[in-house]
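Missing here is one protein chain; the remaining ones are kept as they sit in the complex.
What follows is subunit A.
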Amino acid sequence: MATEAEGGGLVFHPMDQFIVKPLFGDGAVGMFTFTNVALWLLLAVACVVALMVLGTSKRATIPTRTQSVAELAYGFIYKMVEDVTGKDAVKYFPYIFTLFMFIVFSNFLALIPMSFSPTSHIAVTAILGFGVFFAVTILGFVKNGAGFLGLFWVSSAPLALRPVLAIIEIISYFVRPVSHSIRLAGNIMAGHAVLKVFAGFAAITAVAPLAIFGIIGIYALEVLVSFIQAYVFTILTCVYLKDALHPSH
């Protein structure tokens, strides 16, 4: 990963941006240490509060710009939950909206130069992914009892094929949280690492223009990826939730 120094002091440390360090003092990173992760997570919280609470504080019938954005986000996710999961899943909307707002703000805050991107860390996305996985699985069993296992028993397939399909379905079911979390972390990490590599090349005069245009291009792509990954994470959560609520195929 970390391309080491070649020749004239050209050093790439594309992964250094992901190092977790304590912001106060020099000690070890303990569980409660206030680190850069904590700072950028709390900044994401602050941004969510600013948009969703301060932005809507006027409760205007004719919305201000900020309130309009907040309402847009609300409507976007509400409609997604309603369309993908069904009308009965609207009571899970606050959880899904929490996920979306958190990911979208973490991703966009990570696009600020010199910032830290919490969603590039597998520890963070794994908690999100596995959290969704366990919540959905438990919910499935609570709502449907043993009927939830019908999700793995494809009743529309020929009887002989069903055990084979059941195995495939079970494997794919347990791979879900892994792919769910690695997709997000991988996208964000790769994008930021590539940005850093281009930035390293920008130090060489000969290729600097190319590298800078590369940075611009990749950055634009990252803006897109930031939103799309939040969207994908949220819509997959909705899909998994739908499986839990209505396990029949």
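By definition in this document, contacts are C-beta pairs under 8 Å (C-beta built on N, C-alpha and C of every residue); 3 or more make two chains touch, one makes a residue touch a chain; residues count from 1.
As a convention for this text, contacts and distances are computed from a predicted model.
Per UniProt, what's the omitted chain called: "ATP synthase subunit b", "Response regulator transcription factor", "ABC transporter permease" or "Sulfite dehydrogenase (Cytochrome) subunit SorB"?
The record names the chain that does not appear here as "ATP synthase subunit b".
Considering the whole complex, which of A:Val84, A:Ile122 or A:Ala202 touches the chain not shown?
Missing-chain contact among the listed residues: A:Ile122.
Which residues does subunit A use to touch the chain missing from this display?
Within subunit A, the residues that touch the unshown chain are 1-2, 13, 15-16, 18-22, 26-33, 35, 37-38, 41-42, 44-45, 48-49, 52-53, 56, 59-61, 63, 67, 70-71, 74-75, 93-95, 97-98, 101-102, 118, 120-124, 127-128, 185, 189.
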